[in-house]
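Every protein chain of the complex appears in place save one, which is left out.
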Amino acid sequence: MRTELVWKVGGQQGEGIDSTGIVFLNACHSLGYYTFGYRHFMSRIKGGHTNYQVRVATRPVYAVGDQTDILIAFDQESIDYNFWELPAGAFVIADGFGAKLPEERGVTLAEVPLTKIASDLGNSLMKNMVAMGATCELTGLPVEPFEMFIERQFGRKGQEVVKANLEALDAGRKYVRERWGHQAHFKLVDSGMKPDGRLVIEGDYAAGMGALTAGCRFLAAYPITPASMIMEYLAVHFPKVGGVVIQAEDEIAALCMAIGANWAGARAMTSTSGPGFSLMQEAIGLSGLTETPVVIVDVQRAGPATGLPTKHEQGDLNEIIYGSHGDIPRIVIAPGTIEECFYAMAEAFNLADKHQCPVIVAMDLYLGMSRGTANEFDVSRVRVDRGALLSGPDALAKVRGQFERFADTPSGISPRVLPGTPGFIHLTTGDEHTWNGRITEDTKIRKAIMDKRLRKIDEVDYPGLSVRGDVPADLVLVGFGATTGSLWEAADRLNAGGTRTAVVQLTRLWPFPAEELTAALDGAGSVLVVESNATGQLAHLIRSRIGGDLLPTLLKYDGDPIRPGEVEMRAKEVIADVSGARIA
Amino acid sequence: MRTELVWKVGGQQGEGIDSTGIVFLNACHSLGYYTFGYRHFMSRIKGGHTNYQVRVATRPVYAVGDQTDILIAFDQESIDYNFWELPAGAFVIADGFGAKLPEERGVTLAEVPLTKIASDLGNSLMKNMVAMGATCELTGLPVEPFEMFIERQFGRKGQEVVKANLEALDAGRKYVRERWGHQAHFKLVDSGMKPDGRLVIEGDYAAGMGALTAGCRFLAAYPITPASMIMEYLAVHFPKVGGVVIQAEDEIAALCMAIGANWAGARAMTSTSGPGFSLMQEAIGLSGLTETPVVIVDVQRAGPATGLPTKHEQGDLNEIIYGSHGDIPRIVIAPGTIEECFYAMAEAFNLADKHQCPVIVAMDLYLGMSRGTANEFDVSRVRVDRGALLSGPDALAKVRGQFERFADTPSGISPRVLPGTPGFIHLTTGDEHTWNGRITEDTKIRKAIMDKRLRKIDEVDYPGLSVRGDVPADLVLVGFGATTGSLWEAADRLNAGGTRTAVVQLTRLWPFPAEELTAALDGAGSVLVVESNATGQLAHLIRSRIGGDLLPTLLKYDGDPIRPGEVEMRAKEVIADVSGARIA
Amino acid sequence: MSAALVSPKSFVSEERPTWCPGCGDYGVLQALQRAAAQLGLQPHEIAVVSGIGCSGKISSYFNAYGLHVLHGRSLPCAIGVKMANPNLTVIAAGGDGDGFGIGGNHFLNAIRRNINITYIVMDNQVYGLTKGQTSPTSAHGFKSTTSPAGSAENPMHPLRLALANGAGFIAQGFSAERSQLVDLMVRAIQHKGFSLLNTISPCVTFNKVNTYDWYRERLHNLDEDGSHNPADRASAFAKVMEHGDLVRGLVYAEEGPSYDEFIPGYTGGSMADMVKRADAALVDKLMAEYR
Partner (left out) sequence: MSAALVSPKSFVSEERPTWCPGCGDYGVLQALQRAAAQLGLQPHEIAVVSGIGCSGKISSYFNAYGLHVLHGRSLPCAIGVKMANPNLTVIAAGGDGDGFGIGGNHFLNAIRRNINITYIVMDNQVYGLTKGQTSPTSAHGFKSTTSPAGSAENPMHPLRLALANGAGFIAQGFSAERSQLVDLMVRAIQHKGFSLLNTISPCVTFNKVNTYDWYRERLHNLDEDGSHNPADRASAFAKVMEHGDLVRGLVYAEEGPSYDEFIPGYTGGSMADMVKRADAALVDKLMAEYR
């Protein structure tokens, strides 16, 4: 009996492959298992291979599986494309007859006429239900959750449809049972848990929910994969709370609208991916210079240019840290799990309000579009702190007559009064300006106010690192974003193999937590920086801030997320002092 | 008798202050002196203080003077604004009567009714000529060049105008001679040279001339200070060679046009400053991914956002190196003198053609708008190398039928055939693509072609550093761009004071010349990085590439260029191990 | 605070304009000050969101909450301001380069969006602040530093574009025709939805062709043209064409529903007041979808 299973469904785009994956994932969730689902898709609408991998386990999982145990293949391409990740003992359920395995490797080919069975029952679309039935049979999972799904989904279409689907489910089970019996090695132990207190949700949706919870009421954005889901989420849910989504004409407008809305007192944001983020560079500087809070989510995808629009990467890091001309204060935070997306997003608004500067939430496709188990979000952990925003008669009375919007203060943070308030009229300008906001070219003021602005982020109350495991360690794995899950898992395996391994997740990338990182790496036997880009952007950022040699890296930039096994393998090389990854 | 003089004219914008400065500078040039002129102006059209400082010397000068010997002040503001840089012994020629010096410090106030004298002679505008006459008297400079200027400038307006101006010149001399006699301490030694073989020109114009000389025939740009002069130069001169300037609707369009023109086979470029450069980030990635050459000049000004639009800074460095999402090959070069602008620009096109990637020429306001002496440009030093561009029947015949536009090669550089060529049809796409340019999402090809692209800049035939002085040295000054001139001069003084000082000018900022720099710094007693920005962008770039501690810095970001004396002072602190500059 | 009585002076800021003497922008500023007073607005009730250019400095000189943004971006910023606090009277302002050059697309989309803001363009057919380059409204053949042989491009037609893209209020004023300009401003601000007021505002320093006199001789006053029907879009288009855009007065006006009327749940109140942690019950409901 297993405590973990990796299941995948593959076929042509437009055939409902992801919804099939999600049905399976949801069912496992409802049975109390932990889940993680990753969607592989292409930048086209219909046709072309797509697949959805679901990991199911009795302990939390935060990464794609290294291998797939059961593959439901609706076409030969799905077999060919995914065969490399099928270990000996894996099971391929191929639709119809005539499929071929590329090589003999102890993988079972189970030909099941999924479509035909469905068609015979009245509707070829029910092939997904046949596949579910087959899956239940192989894994020993109960059929109830699937039956409930059928009731919920098709109930309004009439009992006939429900019945047909139930039959399809059953037919799949029967077909497999008769031919391959109970495949005991796929049998999952009972989770022993209820799904209570847990959700299954995508990172983008969690981020959207976090924003809404934190009082954000305005999003302006331009559609782009893999960030559109945030926009789409808020477009549905903002009306419940008086919020507005504007689909801007481009990303420049989107960010400018968000800046305008923040200036007027809203909590406002934009969300985008690389190409749009590049377009936002000038306006990021506007937020920085005018000390207008704004929250920008960059759900990174594989660049450069249009690149691989539906593939994962963490290649915007350089631009996130260093983009925009001139020097501005900025804060960059990076959630690593779906659950963290919710809290990071909520806290981003506090940071923006407190430090009056752009806050960039660095996400990535792997994090934003993956659906997985998260603990229910604890609203009480979300605080709303608007920082030095003066409002209400008492607070205003104190400063009336002597208010300077950009007043010099020890912290660099200047109290803010919102437009519309009687008696506090001031100018906010993207030209350099005086303490009260008037355009100036005075060299002394320029230097002093630049220092003031940069000083604002000397102290940022957001954790720089999250360290898992004890340091000093034999090996420290360093990463950020969705890669974190793979690091944790690799660390577990390495620890199990006797290498004391700790994981340092950089939760705040700017201001860079140099001291904390130096401390965490102090005394480490080896260090490995893991990131999804080609030039070691994180490794170089680290070097620029803590010095020393460039740390060994694992760089992956082929569009696929980094898997735990790859980390483990590279870590072993590093420990053995074999370096080899390309560093530019 | 002096070998050097610093002269400045100040007044209200719109009064012809810069042209007065340029007349003086040109005259000194024609007398065989070396010159350097710096223009201080504000972001408005009429009114507000402006000044033009001219250094005149018998040896080459590449920086503004620390102090001003003679100030021609057309108003009290010019005295007040510039008084701090007047040493004891300096001379202020103030227009009219009633001017005041802010404090007693051995500065002579010479009240000369410049405007009145000019008006009495028929036209108050001739006050500038009166000032020139006064200057001649103080410095012992011959009046001939000014007389020649008058003939040339006003000849076509008739002899009456010429005569009046000559009288104004003479009246200025006389007025000063009668009251202050020959002020021997301003007397310049005869230069002993003719201006032969030398020019006086602004860096922007030199860059424009370099582009034209190298075969560039297309510039698309959007007006912006301090880059507009490049555009304006080529708008005037391109018609002579069949070139075209397009004023684009914005900087995104400008760069895209230049990319399109390069793709079609032209040498094409764009020029901009910070705000426009930020807008170009996405399209820079397009050039990088599609391997389409393009040359981008960023004449940096003080940011962030609109910032100080008419002031100097080197604050775009981070974005120049790290901007655009995803990983691309790029080359960044940085001329440090006006002369270098010409050659760097010309070579930029070779680099772009050879490496088929964006080449960014990092300039700055101080370099682009300063007018100074340069050796005549040597056309024979300009080569045109189009790299792996296949043309002509023989070259094409060799590859016909097996041509792959993005073929994998050891150098990473793939031969290029231009659109319009029969038989070589191919696609160039900003999506990831195969060796022959077809859109792909194949993970193996993606990795391989990304490696190929990045490999293209493993070897770049452009000097990484220019080292002046012997290393190892007691002190190494490190900088780039226009700052170089101040470093050289500070080094001369430090050397004269017994500190063996070398200057490392980074002429190529990317790919970063890590090995050369490490070698140049090896054994140095102290190192000082000098740059015009607030966060030490260069110092951190260096650290990210060569490790070690963050090097001591001199950071200036008040809009004024870094002067030699400031470098000298900070260098002495560093040698004495006093550090203090703010580093974020 | 009880509302103070306002006069045009209430809208004069502490800062003295740095425009060249004679610049058309003075007239626009003064007209706006008079219009604001006429509308009985208090300075704090107004937000002026301006772009970069000589014209963009208007937010420095008009006494109200001012947001001086990036070149070309006044409209999206203004839209953000208005949506976040609809109680503010929001004026976006800038130059012809700012609005129809780099900012052209925002202009088209602000029209489509029909949010209740007023857009005042100070059109001098030249780039002033950058020292006299050709602008999108410069005439074909206009000579400047960037087009020494004359502009090879045809000019942009802002009024026609606004008509084409469905703007509900379109007018053109002339800086030197102050009382008409004030009147147009008042009406533009009163108009519910997006209003465009293109204002001929001569640049006396860099545009030696399109001078006050040049305009005076040519501008056709629509407000006195009995044959002009500002309620008919197609005929307004023909009229503007007929006069080669050289018109002043109301071009077109028709009030339609504005953007926010189609936003479900939009409260019409300030979003600053909505910044609080969402109710646990609501979040619970949101989470239910993912349980």
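Each chain carries a letter (A, B and C) given by its place in the written order, and its residues are counted from 1.
Criterion: a residue touches a chain if its C-beta (ideal position, glycine included) is under 8 Å from a C-beta of that chain, and two chains touch if they have at least 3 such contacts.
Predicted model, so just to flag it, every value in this text is computed and none were measured.
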Option touching the unshown chain, where B:88, B:148 or B:425 are the choices
B:425
Quick one: say which of C:131, C:233, C:277 or C:291 touches the chain that got left out.
C:233
For the chain not shown, which residue from B:13, B:50 or B:213 touches it across the whole complex?
B:213
Quick one: which of B:176, B:268 or B:413 touches the chain that's been left out?
B:268
Contact set of chain B toward the excluded chain (per top definition)
195, 198-201, 205, 209, 212-215, 217-218, 220, 237-244, 246, 248-250, 252-254, 256-268, 282-283, 286, 290, 376-377, 379-380, 382-384, 386, 391, 418-431, 438-439
List the chain C residues touching the unshown chain?
102-105, 108-109, 111-114, 136, 140-141, 149-157, 160-161, 163-166, 233-235, 237-238, 241-242, 259-264
Missing-partner contacts on chain A, residue numbers:
14, 43-48, 222-225, 228, 231-232, 235-236, 239, 245, 247, 249-250, 275, 305-306
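Here is the rule we use: only the chains that are shown with their structure count from here on.
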Have a look at A-C versus B-C and report the one with more C-beta pairs in contact.
A-C
Please tell me the distance, in whole Å, between the geometric centres of chain A and chain B computed from their C-alpha atoms.
44
Between chain B and chain C, the Cα-mean centres are separated in Å by 37
Computed distance of Cα centres, chain C from chain A, in Å:
41
By the touch rule stated above, which residues of chain C touch at least two different other chains?
52, 70
Residues of chain A that touch two or more other chains sit at 252, 282, 286, 290, 429-431, 439
